[in-house]
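Just one protein chain is left out here, and the rest sit where they should.
Entry: subunit A
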Amino acid sequence: IMCASAKYNTRGPALIPRMKTKHRIYYITLFSIVLLGLIATGMFQFWPHSIESSSDWTVEKRSVHDVPVVKLPADSPIPERGDLSCRMHTCFDVYRCGFNPKNKIKVYIYSLKKYVDEYGTSVSNTISREYNELLTAISDSEFYTDDVTRACLFVPSIDVLNQNALRIKETAQALAQLSRWDRGTNHLLFNMLPGGPPDYNTALDVPRDRALLAGGGFSTWTYRQGYDVSIPVYSPLSGEVDLPERGPGPRRYFILSSQMALHPEYRLELEALQAENGESVLILDKCTNLSDGVPAVRKRCYKNQVFDYPQVLQESTFCVVLRGARLGQAVLSDVLQAGCVPVIIADSYILPFSEVLDWKRASVVIPEEKMPEMYSILQSIPQRQIEEMQRQARWFWEAYFRSMKAIALATLQIINDRIYPYAAISYEEWNDPPAVKWSSVSNPLFLPLIPPQSQGFTAIVLTYDRVESLFRVITEVSKVPSLSKLLVVWNNQNKNPPEDSLWPKIRVPLKVVRTAENKLSNRFFPYDEIETEAVLAIDDDIIMLTSDELQFGYEVWREFPDRLVGYPGRLHLWDHEMNKWKYESEWTNEVSMVLTGAAFYHKYFNYLYTYKMPGDIKNWVDAHMNCEDIAMNFLVANVTGKSVIKVTPRKKFKCPECTAIDGLSLDQTHMVERSECINKFASVFGTMPLKVVEHRADPVLYKDDFPEKLKSFPNIGSL
């Protein structure tokens, strides 16, 4: 409907002016009616919809106690125990996931039922608050589908988060009678507290056949790498307590232990540490004499001192997370939330989301045997790294621990990444905190390659109509030994380029590309004709550069292929009076940009300029017919984090004879405009990517007292 109306409206105005007024009125009325009709249609589309969905709402608005009851006969089948050899390629049916343009798996959730045994005794609590949150999160996510036939992954609504809250055999029976169970293929169970006394298995004891397990306390023996997902044990304090992030830095205590239920052996070892290292180690325990009404879970004690938990965790640099009866501990979540670096002492424990998270950046893992050395081990960690770990710990909590939603989505994403590995989320996306993502640079040309000299470079001359000057440039540039092709971008649509016979005869191929529109960005288009990595962008009036200078520029580019290598340099400065950036073309001791009137750079940056320039910069440059070079400098510096390289003393392009500084005396408005560009671009990029340096590149023997004949590049011009 939207498309139809738009089409009609745009056609309308073109017809109207040719009609008489009377008819015009008539038609206007007609169109108004059509328009009204449209609006009405739109209203009809939306009104009933929302009314209806709210009526659906009421249908769905029911209590957990109203869900259907399913009676499990005593002899109903029990699934096999979990198969330890299961891997994605053996136990998972990928065909269900199919090819998917969005590369997202589809997850189906079984509807909630209450399971009772033959005698009507319930099998478990229908659903816990956390499991309900988890399922709600999945249901609200992009992964969700309500179409069981299209689903790739099935999540039972049977709550197995806590093994102690369910009856094992009956729960297994309940799983087995799910409509698509099929030996548990593609079924995902979430469990946080596995095992039970006396031996506390590290994985859920409920027989589950081939089902995947997202478990909260795996050991290396029960975890099926690449199949199961290790998840955190959710701490309800995450939702209840608001601990504002604390800046990284030294804390009052160095090591803190806050767990209440520690095996006496561990406690002895911790106390030995405390005895040895004094007040920097704090070993807390449960409080014995709290007044009534004070929740014991929110207090910790050391001798007679009472501390608030989890607030006290923020007072320590390192917080011990020891294994209890189980490997996974909820305290890990509290510790991360407090920005305290967890010291994990739990041999064989598979850390949460270890498939994707790099725990070495956020925690210290110490083997149980080495507990006595804990203090010295932690002391050997440099302060800078501790601070980063503190930030990282907090970030892990925020991203992957803080809510059941975070846990659910991270789990699904991990499984998704396995099924669509070519669209998987990268290490950096999983692990870098937003601040690091923002400040770090990943250079797209990161491999240190020195391109072979034989490749040569392609010169691109952007021209409009200065044919004479253009021909001179072509002749000059063609003298450069490493030139491999010359491309003229003819930016004039009203005039044809000169005939073939008129062009200078040069030793390399010369191609003329005609453009559809006179735009500056045409100079930076990644033309197929560019077959070399190196591009020399050169204006059609740059004739004073010597062949040696250009060849040397190319050699310098080969040593710095990921940078802009150019001749005259420019600088950006912070204008303290105006509180904004200023463009500087004076001959300064510093350089942060090079002009692209003559500059070498990698063809890849043409691709980036054309397709990946942030914001509206590209159009803005085309509209203003200025600053394309500044935009290119910004782009390259932003993506590589590196400075430009200015080569040779060359300072100016225009009028080689005059000594006046260009810009200053000539064109004040030009300077103002250039300054505006810098400010505009800095705001679009959200940062000032340009790097200021104090050096330029000269040939090794430049101006040395040495016979000119023996120098590779004797003819380096000046100024």
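Here, contacts are C-beta pairs under 8 Å (C-beta built on N, C-alpha and C of every residue); 3 or more make two chains touch, one makes a residue touch a chain; residues count from 1.
Keep this in mind: contacts and distances are computed from a predicted model.
A single chain of the complex does not appear, and UniProt lists its protein name as "EXT1C protein", one of "EXT1C protein", "Carboxypeptidase O", "6-phosphofructo-2-kinase/fructose-2,6-biphosphatase 4b" or "Proteasome subunit beta". Among the residues A:72, A:172, A:282 or A:364, only A:364 touches the chain that is left out of the figure. Listed residues A:305, A:385, A:492 or A:715: the one in touch with the omitted chain is A:385. Shown as candidates are A:170, A:476 or A:555; the residue that touches the absent chain is A:555.
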